[in-house]
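After this line comes subunit A, so read on.
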Amino acid sequence: QETVKIGTLMPLTGGLASYGQFTRNGTLLAQKIINEQGGLLGGRELELVNVDTQTNPQAGVDGAQKLVSVNGINAIVGALSSGVTIPVAESVTVPGEAVLISPSSTSPVLTTLDDNGYVFRTVPSDSLQGVVAGNLAADLDHESLAIIYVNNDYGQGLNDAVIEQFEKRGGEVTASIAFEPNKVSYRSELMDAASENPDALLLIAYTDDGGITIIRQALENGYFDQFIFTDGLKAPEITEGVEQYLEGMRGTAPTSMPGGKGPELFTELYEEEFGEIPPKPYIDTSFDATFVLALAIEKAGSTEGPAIRDAINEVLAEDGMLVNINEWDKAKELIAAGEKIRYEGASGPVLFNDVGDSMGAIGIWKIEDGDIVNESVEVQ
Partner candidate 1 sequence: MALQLFLNGVILGSIIALGAIGLSLIYGILKFGHFAHGDLMTLGAYFAFLFKVQLGLPFWLAFVLAAALTAGTAVLLNLILYRHLKKRDSVIVMISSVGAALIIRNFVLLFWGPQNKFYEKAIQMPIVLGDGLLRIKENQIIILVLALSLVVAVHLFLSWTKLGKAMRAMADNIDLAQITGINTERVIIWTWAMSGVLTAAAGILLAFDTHLTPVMGWNLLLPLFAAVILGGIGSPYGAMFGGLVIGISQEMSTLIISAAYKPAVAFTIMILMLIIRPSGLMGKKV
Partner candidate 2 sequence: MLKVKSVVKEFSGFRAVDECSFEVEKNTITGLIGPNGAGKTTMFNLIAGSLKLDQGEVYFSEQKVNNFAPHQIARLGLARTFQIPKTLRKMTVLENLMLVPSGQSGENIWNSWFRGAKVENEEKVNAAKAYETLEFLEMEHLADEMAVNLSGGQKKLLELGRALMAEPELILLDEPGAGVNPTLLNKIAENILKLKERGKTILLIEHNMDLIMNICDRVIVMNDGKHLVEGTPAEIKTNPQVLEAYLGEKTA
Partner candidate 3 sequence: MLSIKEVYAGYGEIEIIHGISLEVNEGEIVSIVGPNGSGKSTLLKSIFSLVDIMGGEINYLNSNLSQVNTDQMIKKGLSFVPQTDNIFPTLTVEENLELGAYVSKKKLKDRFDLIYNLFPPLVEKRKKKAGTLSGGQRQMVAFGRALVIEPKLLLLDEPTAGLAPMYIDLILEKVAEINKTGVSILMVEQNAKKALAMSDRGYVLAAGEKKYEDSGRGLLENEEVAQLFLGG
C-alpha cells in the first residue's frame, strides 16, 4: 500500500545546522507515534521526506520545488528560518497549492503573507518576542542598545519590534545593523555598532553562519561585554570557549505554554527515543506541526493540498475533545466520528487564528555555568 508522504524542510547544514537535527527528531517522533498506532488514511504508513535547506533560501526553494512538483507532496513541515520559509511559500507551496506549517519561522511578515490560507506556523510572531526582548533590555537597566541582525525577514522583523518596544520604555537604540551570513570577519559591523558606546549589544542571528563569530569578535576586540540574545542563539554552542565572558547574559525565545501535560510528556517520549533533549527551541513545535498535518490529512481523507488546508481549521477547536500527543489512535476515532479535537501539543495547545498564526509564550533564558537555563515565561 502506498505511503502517505509529508515533506520536511530541515536545515542539516548552514546557519541553523545545530537546530535542524533536533527539530527533525521532533518530526520523526511524531511519525513514529502515528505509524505505531496504525498509520493514517485507513492504515497507510506515514513517510517523511526531508530536504536539507542548508539554511539557505535558494536550496530551500529548490528542495521544496522537488517535493511538490516531483514527489507530488502537498503537506510540508518547515522551514525553520523565516528567510527560507517565506520564499518557499511565495514561490512554491502557495502557487503549488501545498500546505506549509513552519515550526519556528517567527517573522511578522508571515502573518500578512498573501497565502490563500496555505501557510501556518506553530509559534507566535516576533511582534511578541520583540516586546519581550525590548522589555528585557530595559529591565536590565540598559539605557542604550546596539542591534546587529541577520539580513532576512526574521532579523529585520525582530529588529523593528525590539526598537519599538525599547524606545517605548525610554531607551535609545544607537545602531541597528544588518549583516550577511558566513563572513569571516564582522569587525567592521562591530566597529560601527560600538561607535557610540551603547550599553549592550542585542544580537539577532543564527549560531553557525555568523552568530558565534560575532560574539567572539565582539569580545576579543573589546567592542562589547553586555549581550542580549534571541531565539536564534539559544544553543549551548555559543558559549564554548567564552563561558566566563557570557556568564549571566540573557536571551529570549518562544517556549511552551505553562501548564498542560503536553510538554512534559513530550520530553519523556523524546528522551526515551533520542536521549537527552537539549535546551534548544522548536523541537516541540516541529513535533506539533507534523502531528497537526497528519490530523488534517486524516480529516480530509485525502492528500490534496486544498483539502488539507481546509481540514486544519475544521479539525482543531478550542472546545474539541482532548487529544494528547501519544493518542493518535484516539484522534483517528474522533475524526471518524466527526468530532472536533483540542490538541494538547508538545508545545501546549495548538490552535491557529484565521491567518494561520498560533498563540504562544516567550521565555527568558540565561547563561549559567556555560549552560542555558530557562528563567521565566511571558505569555501572550
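A word on the picks: all candidates are chains of the complex that A comes from, given by their letters.
The criterion applied here is as follows: a contact is a pair of C-beta atoms (placed from the backbone, for glycine too) under 8 Å apart; a residue touches a chain by one contact, two chains touch by 3 or more; residues count from 1.
Bear in mind the structure is a predicted one, so any value in this text is a computation, not a measurement.
For subunit A, the touching partner in this complex, chosen from 1, 2 or 3, is 1. Per the touch definition, subunit A reaches candidate 1 in the complex via residues 13-14, 17-18, 180, 182, 184-185, 187-189, 191, 208, 212-213, 216-217, 219-222, 240-242, 245.
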